[in-house]
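Apart from one protein chain that is not included, each protein chain of the complex appears where it belongs.
Note that the chains are named A, B and C in the order they appear, and that numbering of residues resets to 1 at the start of each chain.
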Amino acid sequence: MTAPAGHDLPGTPVFDGRASRRGLRMNKLFMSLRSAESRERFAADERAYCEEFRLTPEQERAVLERDWQAMVDLGGSIFYIYKLAMMDGLSMQYLGGVFSGMSEQDFRAALMAGGRTDV
Amino acid sequence: MTAPAGHDLPGTPVFDGRASRRGLRMNKLFMSLRSAESRERFAADERAYCEEFRLTPEQERAVLERDWQAMVDLGGSIFYIYKLAMMDGLSMQYLGGVFSGMSEQDFRAALMAGGRTDV
Amino acid sequence: MSEVIWGMVTSHVPSIGAAMDHGKTQDPYWKPLFDGYQPAREWMAEHRPDVAIVIYNDHANGVDLDVVPAFAIGTADRYPVADEGWGPRPVPEVVGDPDLSQHLIEHLIDDGFDMTLFQELDVDHGLTVPLSIYCPDPGEAWPCRVVPLLVNVIQYPQPTAARCYALGRAIGRALASYQPDVKVAIFGTGGMSHQLAGARAGFVNPKFDAMFLEAIQTDPERLAALSREELIRQAGSEGIELIMWLVMRGAMNDEIRRIHETYHVPASNTAAALALFDNRGD
Partner (left out) sequence: MSEVIWGMVTSHVPSIGAAMDHGKTQDPYWKPLFDGYQPAREWMAEHRPDVAIVIYNDHANGVDLDVVPAFAIGTADRYPVADEGWGPRPVPEVVGDPDLSQHLIEHLIDDGFDMTLFQELDVDHGLTVPLSIYCPDPGEAWPCRVVPLLVNVIQYPQPTAARCYALGRAIGRALASYQPDVKVAIFGTGGMSHQLAGARAGFVNPKFDAMFLEAIQTDPERLAALSREELIRQAGSEGIELIMWLVMRGAMNDEIRRIHETYHVPASNTAAALALFDNRGD
């Protein structure tokens, strides 16, 4: 995901129009996971579910392999991606650890210490 | 359907927020008739279909009895109501005749003569 | 810098599309209208834009009443032709221009226009009939990309005429800074006077229509000053969609040149018009 032209925001994905267009089908898949019925259908055959939502091969791989960073890079919005993480029993702190390159425990500790004020 | 407060537009229904809220379920029913499957289900049991869309009793009566003026009065938008008319094989000129109190033939003739310029 | 090369205003009555789709354009009912289009069509065929911005409204086909945006822009790669209840029109899928859509959105939002984005959208006769009027025989594909711009003209309170004109001005500013250079046509659709429901159904106001057709070129400020109520009184409850013409006009230069105009009653229940303007003045 690219920052808008001319912007300089290191370490900060910007969910812009290009990202949103790119990720639209994948984000719709994530949003569908609000319902128990959809979660069951997804769990029963993740690949078929991805095909139903017409994900690109890269997006499908990212979803199947739970490559959270790739989901962001391929146009996922974090609020949408989180629906899949919740379904897996994972927390926003777990995801924060993945994105920032630390363990969930270290990420939680950093927040308890007042958040990452130096990045 | 009332004109917005302070407006004076005789013979002219104004589809305002109040009308749209009032007619929302009925307009959704009309919009659903775009698909052949919905038209079939509607035709098979119109009353059940109206109940599925949670129409008010007045709206249900208006739809079942094809009381076009009542549909307008109960919050129908003409663009939505027209979906039902099309399904019945009726034209916008037929509806124009109903609303203006003339036969379809007379209404068509008035348009061919340059439209109703005196109302 | 991109450039608006021409602008067209035109009615978008569904039966105009149906007449083309069913080969009825030479029937006595339809022939005067389509004959009236001919000089404009010939000129436009020699002045093809890269992209058309089509100002229109949906009619219970692509957008539900759950969501009523004042102004919305499509951002998609492709816009399927809506099935309005009797199968989609037999015309090509509409190809979008997402880069231009995105450019417009960024500029319009920064310019204080609170645009809604439609990232998926089926386009109905409000958009495809004007395309067919522009290009009656597109073959496999329309001859230009399309950016749909939707205006709420159905549910009161519609945006004011003045706001529509201001939006057009902002679109003009946004295009001036768009790279790469593309040639843009802009379509203001809807109108002219008509009313579908109420005791006044069938209303047509040729005097008002003539004034509007003239002033859209020469005195758009006058039209932008019309209130909703005055528009409904003079042009009928559905004639208020004439506010969409002002979006087109705002995006064009102060001086524009009239290439052609035609006016005909009736097309279905509507007074129908087309006017075509070269953006390069006199």
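The working rule: a residue touches a chain if its C-beta (ideal position, glycine included) is under 8 Å from a C-beta of that chain, and two chains touch if they have at least 3 such contacts.
Since the structure is predicted, the reported quantities are computational estimates derived from the model, not experimental observations.
Taking the full assembly into account, the omitted chain touches A, B, C. Note that of C:130, C:159 or C:202, the residue touching the chain absent from this view is C:159. Not every partner is drawn; the one left out touches subunit C at residues 65-72, 105-106, 109-110, 112-120, 155, 157-160, 163, 166. Listed here are the subunit B residues that touch the chain not shown: 4, 16-18, 20-21, 24. Hidden from this view is one chain, which touches subunit A at 4, 7, 9-17, 20, 24, 27-28, 30-31, 33-35, 39, 72, 77-83, 86-87, 92-93, 95-96, 99-101, 107, 110-112, 114-117, 119.
Rule of thumb we're sticking to: only the chains that are shown with their structure count from here on.
Mean C-alpha position of subunit B lies 25 Å from that of subunit C.
In subunit A, there is no position where the chain touches two or more neighbouring chains simultaneously.
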